[in-house]
Structures are given as C-alpha cells and as structure tokens.
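For this depiction, one protein chain was excluded, whereas all remaining protein chains were kept in their positions.
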Amino acid sequence: MINPDEVLLRNTASLSEMLDIEKKMLPHGSGHFPSVSVLKEIIIYIKNIIFPDFLDQQRKNSSIKSFFIGTSMERLYSLLRKEIEHALRFTDNSLSQVFESEAARRALMFIDSLPEIKKLLYTDVEAIYNNDPAVDNYGEVILCYPVIQAMVNYRVAHSLAISGIPVIPRILTELAHSSTGIDIHPGAKIGRYFAIDHGTGVVIGETCIIGDNVTIYQGVTLGAKNFSLDGNGHPVNIPRHPIIEDNVTIYANSTVLGRITVGHDSVIGGNIWLTNSVPPGSRILQQKAMEKTSPNDNEL
Amino acid sequence: MINPDEVLLRNTASLSEMLDIEKKMLPHGSGHFPSVSVLKEIIIYIKNIIFPDFLDQQRKNSSIKSFFIGTSMERLYSLLRKEIEHALRFTDNSLSQVFESEAARRALMFIDSLPEIKKLLYTDVEAIYNNDPAVDNYGEVILCYPVIQAMVNYRVAHSLAISGIPVIPRILTELAHSSTGIDIHPGAKIGRYFAIDHGTGVVIGETCIIGDNVTIYQGVTLGAKNFSLDGNGHPVNIPRHPIIEDNVTIYANSTVLGRITVGHDSVIGGNIWLTNSVPPGSRILQQKAMEKTSPNDNEL
Amino acid sequence: MINPDEVLLRNTASLSEMLDIEKKMLPHGSGHFPSVSVLKEIIIYIKNIIFPDFLDQQRKNSSIKSFFIGTSMERLYSLLRKEIEHALRFTDNSLSQVFESEAARRALMFIDSLPEIKKLLYTDVEAIYNNDPAVDNYGEVILCYPVIQAMVNYRVAHSLAISGIPVIPRILTELAHSSTGIDIHPGAKIGRYFAIDHGTGVVIGETCIIGDNVTIYQGVTLGAKNFSLDGNGHPVNIPRHPIIEDNVTIYANSTVLGRITVGHDSVIGGNIWLTNSVPPGSRILQQKAMEKTSPNDNEL
Amino acid sequence: MINPDEVLLRNTASLSEMLDIEKKMLPHGSGHFPSVSVLKEIIIYIKNIIFPDFLDQQRKNSSIKSFFIGTSMERLYSLLRKEIEHALRFTDNSLSQVFESEAARRALMFIDSLPEIKKLLYTDVEAIYNNDPAVDNYGEVILCYPVIQAMVNYRVAHSLAISGIPVIPRILTELAHSSTGIDIHPGAKIGRYFAIDHGTGVVIGETCIIGDNVTIYQGVTLGAKNFSLDGNGHPVNIPRHPIIEDNVTIYANSTVLGRITVGHDSVIGGNIWLTNSVPPGSRILQQKAMEKTSPNDNEL
Amino acid sequence: MINPDEVLLRNTASLSEMLDIEKKMLPHGSGHFPSVSVLKEIIIYIKNIIFPDFLDQQRKNSSIKSFFIGTSMERLYSLLRKEIEHALRFTDNSLSQVFESEAARRALMFIDSLPEIKKLLYTDVEAIYNNDPAVDNYGEVILCYPVIQAMVNYRVAHSLAISGIPVIPRILTELAHSSTGIDIHPGAKIGRYFAIDHGTGVVIGETCIIGDNVTIYQGVTLGAKNFSLDGNGHPVNIPRHPIIEDNVTIYANSTVLGRITVGHDSVIGGNIWLTNSVPPGSRILQQKAMEKTSPNDNEL
Partner (left out) sequence: MINPDEVLLRNTASLSEMLDIEKKMLPHGSGHFPSVSVLKEIIIYIKNIIFPDFLDQQRKNSSIKSFFIGTSMERLYSLLRKEIEHALRFTDNSLSQVFESEAARRALMFIDSLPEIKKLLYTDVEAIYNNDPAVDNYGEVILCYPVIQAMVNYRVAHSLAISGIPVIPRILTELAHSSTGIDIHPGAKIGRYFAIDHGTGVVIGETCIIGDNVTIYQGVTLGAKNFSLDGNGHPVNIPRHPIIEDNVTIYANSTVLGRITVGHDSVIGGNIWLTNSVPPGSRILQQKAMEKTSPNDNEL
C-alpha cells in the first residue's frame, strides 16, 4: 500500500537538490525576470496608440483622441520602464543603483521611436491589403490578420533590441510566434511595405536584411546554412542569414539559407531549397513533380 | 537630463496627428466593430449545441438536454444579432435604422442553418477518427483535436459569409488559424467527411471547391498561382484556387496552386509543387532526393 | 415576418434529436471528462517544480525553495488524481468503485517519474541553447522558447501514456500543439538532448523512436507512409513511423515517412521527401532548383 | 543585520507546530469543506429560478423561459449535491460510502422545496414594496434592495437547515449578513409577507418564531437574554428568543430579548429595550428624552 | 428510489408557471435593466475624475493629468448613456425611438454637474478630516474611509435622481449601503461639509433636508414617523423626514423621526429618540441609566 505523503516528501527532497546542469543554468543576475503578462499589456497600449480608430469606438474629435493616446502613453511608460529594469537586472547584477534610471532612459528612447514604428506599421497594413484579393477593407486587416500582431511585436521588439535591452525583445516575438506561427527574430532588419500572407511556419533569422516591398508566404524559411562554434562549443553569432533586396516575392514553403543575396525584383517559387545568391530579376521554380500509379491502394 | 513628461507629451502630440495613409484607412462605417471576445463566446454556445454530450456531464435525460440546448440557443441569438449589427454598421453607415432588424433576420437565418452544420461536423469527426490509427474513441477527437476547432469555426464562418455578413466570418477563421495553424478562408466550399491531420500550416484559399471524403495533411497549401490587378492596383477577386474532387488525399507540405482540378480518387504525395490539373485516379510523387557525403561536418 | 421564438424553439427541437452518427459516438463511460483548464494548471505546477529558479524571484535559500516545490507537489497530486479518475471513467464505466484508488496510485507513479523527467528536460534546454547562436543565456530559453513548452507537455504526456492513462496525454500534447505548432504524439519515444528550432509545423508520430542528440527544424514531419485497416475499417495501430538514431539533424520542412531507419550521425537537408532507410553518416540533399525567366510578370 | 531567510524559516517552524488550543479545534471529519465561492454561485442559480424575468432580458415566450429555469435547475443540483457531500463529511468521517447518495437525496429534497420558497419570497417582495413610499415599482425592490438578498439566503438556508445539513446554512446567512448587515439565523422561523426596511444591524436569533405580516426596521435585535451552560461550559441550545405574532411592527434600534411573546397587532417603537411579553395590540414607546443646555461647547 | 431527472423536470415545470403575484410584478417596460457591474465601473471612472491624484501615481504634469481625466470622462459618457437608456426603457415602453437621444442628453447633463459634485465632495473630505483625531492626512480619508464611498455614490445618485432618471440612483446608493452600512436615499438633500463617522447603520430618508456642516455618527436614523396610504394601500410619498439645519451634530444610535426641524447649532446626544422639533442651539441628552445588582450571574 502506497503512502501518498511519503511519495510527495521523497520526491520533494529529490527535486529540491539541484542537478549539476541546473546549477550551470542559474541566472547570473539578481533574480529579476520580466513579466510575460505585463508585456502582453504593454503591447495592447502600443496598439491603442498606433491604431486608435480601430480599437475603440465613438472617438471622432481629435482632442478626445489625444486623451486616449496620452493615457495609453503614460501607462506604457510606467509599465515598460519597470520591465526594462527587470530585464537589465536579469542579465547583470553588478551595478544595481543605476538600473532604475537607465531603464527609464531606455523606455523614453523607445517612446521616441514610436512615431517611426507607427509609420512602418501602416506601410505593412497597406502592403498586406494590396496583396490579398480576399480582403474588403483595411479594418479587416487590422482587426483580423495575425500577421499584424506578428509585425507589431517584431517592430517593437526590434526597436528595443537595437537599444540593447535583453530578453524582452525575444519574449515579444515568441508571443507572436505562439499565436501566429510566424517566427521573426528581433535582430532581423525589415524595410517598409512588408507583407506576409497566411504566415504559419515563416521563420526569419537574426541577421536577415530585408528591403522594401518584400512579400513572403506561409512556410518560408530565411535561415542559416551552418554556423561555427566558439571555444566553448557554443555557436558564433555572425551574419549567416539571407539578404533579400527590394521588391522580392517568395512563395509558400521555400527555404532560403545562408548569407546569400536574393537580388531585387526576383520571384522565388514555392517549395524551393535555395542556398546560392541569385541576381536581380531572377525567377526560380521547382522542377516538375513526376507522376506514377502505385499498385497498392494504401501505399501512396 | 531627460524630462519624461516632455517626451510623453511630445510623442502624444506627434502620434495624435493622423498620417495620410492612416486617413485613407479610416473605417467607412459609423465606428462599430464586432467584439472578438464575444465572438469567442458565441463559438462556445455553438459547440454546446452541436456536441452537448461532450461538453458537460450528467446529462442523460433528453428533456434536460433540451434545456441546455435551448438556453445556449437563446444566448447565441442574443449575442450574435448584436455582433452582426456591429459588422453591418462597420462597413456601411448609410441606412442605420434598418440594421437592427436586418441583423436579427440574419442571425435567425444562421440559426436555421445549424442543423445542417451539425450534420456536416459529425461527418468531419467520423472522417478524422477513421483516418488516425492513434485515436481510441470519438470523444478524444472532439475534446482534443485542434482540427475540430478549425472546422467548427470554418463551417460557422462559411454559413455567415454566404448570407453576406462582413468581417465576422474572417475573424472566426483567423481565431481558429491562430490556435490551430489551419487557415481556411470562409469563402471556400468544403464537402462532407473532410479530414485534416495535424494541420499546422494548412492554407485553403477563398475560391477552393472541395468534394466529399477529402483528406489533407499538415503544411498543404491550396492557393492561388497569380492574380490580376484592378484599376486601383488592388487584386481582382476571381476564381483562382484549386478544385479538389471527391476521395482525394494530399500528403504533408504539398502546394497546389491555381484554378486547376485534382480529379477524384487521386493521391498527391508530400512536398509536391502542383500547378496543373491531374485526371481522376492520379498518383503524384516527388522525385528521389540525391545523396552525397559532405567533406565539412558543419556544412550540411 | 419572422418570429424569433418560433425559430429558436424549432431549432432547439431539431438539434435535441440525436443523429445516428451522434449516437454511435456517445462516450462509453459514465459521463466524466478531464478538464482542460485544470490540466493547464497542472502543467504550471510541474513547471514550478522543474524550473523553480526561473518562475519566481528572490528564492535563494534551499529550505525556502523546498517549500515552494513541496506546495506545488501537493497541489499537483491533488489535482492530477482527480483528472486521472475522470479520464479512467471517461473510457470505462464498469468498475466504478476502484477508480478513485487506482487514480491515486497512478498519480503517485507519475510523481515518482518527475525526477527523471526533470533530468531529461534539462538536457533538452542544453541542446536548444547549444544549437542557437542567437541565444544569450539559458534563462532566455526557459522563459521564451515555445519548444520548451512542447517538450514539457510531451515528456509529461509520455510518462502518463506509458502507465496507460487515457485521453489526458493527448490533451496535453494538443495544448502544446496549439500554442507552438509542434505536434508530438505522446506515444513517441525521444532520447536525451533533443532540440527543435523554431518548430512550427513539426509532426512526430506515435511510434517514432528518436535517439540522443537529435536536432530537427521547423516543418519536419516524422510520419507514416501508409496504414492497414482492421475489419471495421479503422486503421490498425502498428509501428509505422521512423526510427531516428543518435546524433541526427533534419533540416526545415523535410518529410520522413514510414518505418524506416535514419542511421546515426546522418544529416537530412531541408525540403527532403524521404521514404527509405539511410545508413549511418548519410548526407541527404535536395536536387538543385532550376531557374527560368517567366515572360509574364504576374505569373510566378 | 537581519537575515530574511532566517526569520522566515524560524517563524515557519514555529507556526507549523500546533498549539494545544488548535489541536482541540481540528475538524472531526475527513477534511472536506464546503466552498464559499460555489455557494455564491448556487445562490445565483436559485435567483435565476425564482426571479427569471428580472435577471435576464428578452425572455417572453414561456418555452424559452423553461429552458432557462431547467438549465439553472440542473446546474443547481449538480453543484449543490457536491457541497452537501462536503458538508456531511466536514462533521462526520464515520460512514463515507453513504455520503454521496445521501447528499444527492438531500439536494433533491431541497429542490422539491423550491416552489414553496418561491411563493414565500414573492410575499416578502410584496410586503417590502407596500412598506416603502420611496419605491416606484417591484423591479426596483428585486434588483436593488439588500433585504431581498438577506431573505433569499435566509429562506434557502432555513430549508437546508431543517433537513439537517450542517455548516452550509450558516455560511449562506453570514454571506448575506456581510453584504447587508442583516443577520438572520437559519434556524429562525419566519412567516409570509416579512418586511425589513434599511436593515443594517438587524439580528434575528436561532429560536425566534415570527408570524405573518411582520415588519422590522434597522438595528432591531430579536435576541436571547441569557443562556445556561452545559457540563462542558458550552451554552445549551434551548428556545431563548422572542415569539413575534402576526401583524407586528418593530421600529429602529429596538432590542427584544428572551423567550417572550409580542402579541399580534402590536407596535414597538424605536430604541426600546423589551424583555417582557406584551399582549396583542400593545403600543410601546420610549420615555421622552430630557433636554439641557451644556455650558461647554465641546462636551455633548 | 428517487429519480433525479424526474425531480428536476417536475420542479422546472412547476416553477415555470407564473404565480399571480409574480404576474403583477412583471416590469412594465420592454425588458431592459441597468447593469449593476457596469454601474460599479461608472463609479470608478467618476472617482478617477474627482480624485485623480489619489487613485494613480506618477502623474505630476497637468497635461498628463488631463489625459487621464479626459479618457475617464469619455468612458463614463459612453457607459452611462447606455445604462440611462436601459433605465428609461425599464419603466416605460411607449416611445422607444426617443430613448437613445434622451439618454445621451441626460448623461451630458450629469457630466455638466460633475464640477459641482467635485466641489461638494472635497468639502466632505475636509469635514471628515476635521472631525477625526485619529486621522493623519487627507489621503488616508480618501483611500480608506467607507464614508467617502457612501458620499460619492449618494452625490452622484442625487444628481441623477433630480434629472428624473429611474432605478439607477437607488442601485448606486444601495451599492454603497451594502459596502458601508450607510443608507442614504438619493432623494435626500445634503449641504456642504457633511461628515459621517464610522457610519454603520446610518439611515437618511428620501425627504430629508440637511444643511451645511452637519455631523452624524453610526446608527443615526433620520426617518419617517408614519405615513399615509393611498387608495391602493401603497404609502403616499410626501415630506416625512427631518430637516437638519446648519452646524448640527447627532451622536451615535439616535433616532430622529418625522417632518421635524432640528434647529441650527444643536447637539443631539447618543441613543436619543426624537420626534419633536427642537430650537436652534439645543442640547438633547438621554436620561441617566439606572444601576442594579442582579442576583443571578447569568441573567443580565
């Protein structure tokens, strides 16, 4: 006959002892973590600021709209600077007095980048709208399309990443990854009028550089072909993902790997495996599939 | 030294001014939007009605089951007609007095389509069950399989779409897209006994026509090959996606594009790129992959 | 003029009558169902136990950490045994007196497997960290990477599945599937140091056997090529998925089907369709894509 | 310098040791407790059943109203029998096999008393309406008056108490006490057309017997004058509270103590201290207050 | 053996039949009800507007404070006009087209009264602060004192009541009654600098008129002594509560009844029963209690 208390106590004791591998992984900082649920709230305030006419009703007068934007701005600042402080302390415990003011400074830097982020996101809405015969109006894109969430989170994360804030950018893009299937690394550089259609399975790597007016479809990978290891066996973080120039379209499920360049105005077909640079204006298509009749109904 | 108030005020002012592109995107209607969270609640009531024995316990007597279905029906009607009214006002502000009764009328039309939707969904459950050796009982399919959520949302959205209700159908299918990775356009026509296995990355375009007993696997795209632009540069919405006849199976990650026909009783293998019609009974397979030994361990 | 009450009553009556197909699907058991929301809570307690230093702050002293682990353990046990009881009753209504004690016994068996599950999960964290040049520290992996959620849910589900608990394992892996796009069947066997990168669209079938140090990328399918039907037309559940030996890497969007063996130390490139066994040390690459210039700008 | 860990651990150890008085108080049963939040939910279902036209809208057709009542009934039964089972186990751990069926039996007994409870509550609404010149319609009484919550909880608690269910009746009346300031013991017997106005501070003791058409005001106590102790020093539970006959009114802040009888058609004024029986038709008033002019402004 | 289904169905049928008394109570209007939870939210927005420096932090700059007030104002207007519309329809179903604009008009009237309400509430805070030796600062009064909630709800309810809005005023004051034990009828007229200390059990009737600088303590009733009935037996709503002139203090648990006048600068002691007018400057005290020694320890 099993004694439940004995089992619970024995396993509590066992699991309270740290594994060697666990000790190695302990955070270096002073035990602060950004809060995922607060970061979700921050994204809502940013959307309120960027798309004020689509996320609430009855706001016509511009003074009243300013109240709404101003209040969201103040909440954004108040929450973001705390999360940035947690993120700074998460990776560094050496200079704790400075973190509070440093976090406030970087939160304000981010707020100063919001007008530019807004401009870029409206170009993305425009590009998505122009690319989809099934859409009737812009509101449908802003309200319904997962790709918008992916792009909001990416453009915010990218802005935070280039000012050197750790951890938060990746949490933001993984939140979008989880709800859209679109995985854009915060370090990637993406130009104006960027459209992703459907999007599930898209991967855009850390060192990608993407020009203006680029369109990609579901399942497209812009990835690394290989990587070097440093002395500790950990991969070296060097440019290793594609450069996609202006006006390129890449169709569904294609895989583009390595520090290659896809020249401007090229079209890459679907299900393509591409590891070499291609010149401007290229058209790349898959070979024809062969056809056969199988003798066995259940076998493909 | 930065003054936070100054930064917040400056950016509030800047972001309160509408961009030109933003003005162009303003909703035409009178500022009404369907509520995503209410639409989620509506789907729960529909599931209560369709699968009453699987979503609650202890209901054996049929009179008591009727109470449960009837109460769900009344909540469904009460919520749905308000959301339809919001959707009608979202795209049109001309004839506001009519919208309330028009929305009630269309909500009742939808309710009259529920028995047919129920029948179709049970054929889908049957098809998924028959297709998966790993499943032990129907309850597991209904309770656990994301594809069921995708099919409930799609079949509801399709019914609303054909009665001309804007915006809501797309929100419903995008909700399912977000949680399942399966992106079915509400406009697609899908027959009985439709099975998707695994499903992540499936895309089914707006003008697809799919027969009975069709099975598709993860990563399959039934998409458009190209599209024409109208005078404003916006794509023209014409039939441009495949017709899949009865009894077809399409394996993982294949891409079927354009207004082509896959003849009945065909099997399309995985990772196929197909842009031509194929006759009934076809078997399409990928060419063999080549093998090589790379001299460099880190390179593929 | 439509009478709403009449429509609601008529459809309630119609939908309260069971379809023939619906009767066939009725649960065999006594109307108990595991609760999805409680299962989500259970996963949170398990994460608290496995990663105590990453999911809360300020816990340095090991006695205090034990409180946290012990409290989570007790809640886990209290919730899990009820859900196991529901699952047992869901599929069997014959011997109801036994289920309560049987559920407690299996919940304790699971708790006894937690130290081993913890060890395996830390090898997965290590493997993911070593595989990704973009990651800065282990905490980022544990806090942000969806693949961690997929592996926690899979390893828990696998442990529950091998002790014969119905329904719950599949619900757990489908929860992870929904939020990560990674679909691992609870029946699959997976060794130590297993890494999935990006992950959206990955499918790992029920009878897969995967060795140590295996890495796979987004869109990879380890599936079945075909299956036999039993006398009732339901597929037979036999070994039908690949065996992947130690130290294998499979790149994005490849499809590996059937009871084949990928020999140890092999590398499978991206977008490969593989249905034959390959010997140890193999390198499998896709044929080169062909290039063409299309005369028509809108056609691919 | 204080070490927080040391303080927390020391006090955890100290507080984990049971006091002697604590051991004496340990529950006799097997560790089951009714859930206060579920009991709140149960009261909501009962209100739905009793006042269906006031707690939801648009229900005119009686068939649809039946769905609403029937669904509430089923939820009520499902929740109530579990809470009754917890209550039975809370006070008795001897005969555990019987509790589940016994709890179901008593829950059904309670449901059979609902039509009578409904009739009584409507007489209370009528009496409150007739007693208050400030009220415009019955809906205002049902929606806004705390006394209605006090009477719903009391009448439900009384019905549960007379079938011998422990603990739950008192929790229900204390919930109402907390939100209304009206403290009616579940054991009190109260006739038809009972009105309390304002109500804060009203206390009605366990062995009170109150006739029809009785009205009392805020701050009225119907209490015990004294009590005898049993051999353990615990008070003996015998009839010790007043009997109030039909058509009596008791004004604000009066205190009526002991097993006395206030004869029918009597009026007791405010701020009265009454410990003797009074005959039918009595009028009891306080002596006149005296008046004085104080020489000191700050002293009363 | 009881059949649960039979009991549930039988009682559902019984309870679905309307009692005669129930039919009489049916709402006259078209089935609309104000929402209690929305009214609670409305009170929060009003508190944000009235006490902006106490209900959030970090707001120093007056422009930023305006954003906060303006956003709260817009939400207040948007919610309040809907609840007013529900309230108007609750009591009248004759002229439904007019209600929407009429509700908007009255919501704006209320908003125009907010500056005056704010001024009055600050005088109440001042009076409470000045009356309590135990309080250290104004923030403690605004944050902690239930009487503030009672006064906010009363002053808002009074403003709504004098513009003729039904039902909502009473719900607001009963919400405060429930959480503070202070029951102020929305119809009462109360001057500036009104202080209630402790407050539990205070009742202030519908036709009270209270001057400036009045202070009352817990348990004080300002009530009606009697009332006349109209032809239907319903009480007639005429002036029947006291007039309390400026600078009066009434101590704990006193009861002041009828249309009498308590002259300015009077002090009414505790536990007084007062049914006659008293001239300005009166001092009213209770007679001395008598003392006795009881022979019986248990009897009082």
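Lettered A, B, C, D and E in written order, each chain numbered from 1.
One rule holds for everything that comes next: a contact is a pair of C-beta atoms (placed from the backbone, for glycine too) under 8 Å apart; a residue touches a chain by one contact, two chains touch by 3 or more.
Treat the numbers as computed from the prediction; the structure is a model and nothing was measured.
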{"item": "Touch criterion as defined above, residue of D:118, D:185 or D:264 at the omitted chain", "value": "D:185"}
{"item": "Omitted-chain contact residue, chosen from E:16, E:35, E:91 or E:123", "value": "E:123"}
{"item": "Chain E residues touching the omitted chain (full complex)", "value": "49-50, 53-54, 57-60, 62, 65-66, 69-70, 73-74, 77, 104-105, 108, 111-112, 114-115, 118-119, 122-123, 125-126, 129-134, 136-140, 142-146, 179-181, 198, 200-201, 217-219, 225-229, 251-253, 269-271, 286-287, 289-294, 300"}
{"item": "Those residues of chain D which, in the complete complex, touch the missing chain", "value": "2, 4, 7-9, 11-16, 19, 21-22, 24-28, 31-34, 36, 90-91, 166-167, 170-171, 174, 177-179, 181, 183, 185, 187, 200-201, 203, 205-206, 219, 221, 223-224, 227, 233-238, 240, 251, 253, 255, 257, 267, 269-274, 278, 281-287, 296, 298-300"}
{"item": "Interface residues of chain C (partner: the chain not displayed)", "value": "57-59, 63-64, 66-71, 73-74, 78"}
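As a working rule, only the chains that are shown with their structure count from here on.
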{"item": "Copy pair chain B, chain C: interface residue numbering same or different (half cut)", "value": "different"}
{"item": "Length of the line joining the C-alpha centres of chain B and chain E, rounded to whole Å", "value": "51"}
{"item": "Numbers and ranges of chain C residues touching at least 2 other chains", "value": "8-9, 12, 60, 179, 181, 200-201, 219, 227, 251, 253, 269, 271, 286-287, 300"}
{"item": "Touch-based graph of the chains, sorted into line, ring, star, complete or other", "value": "other"}
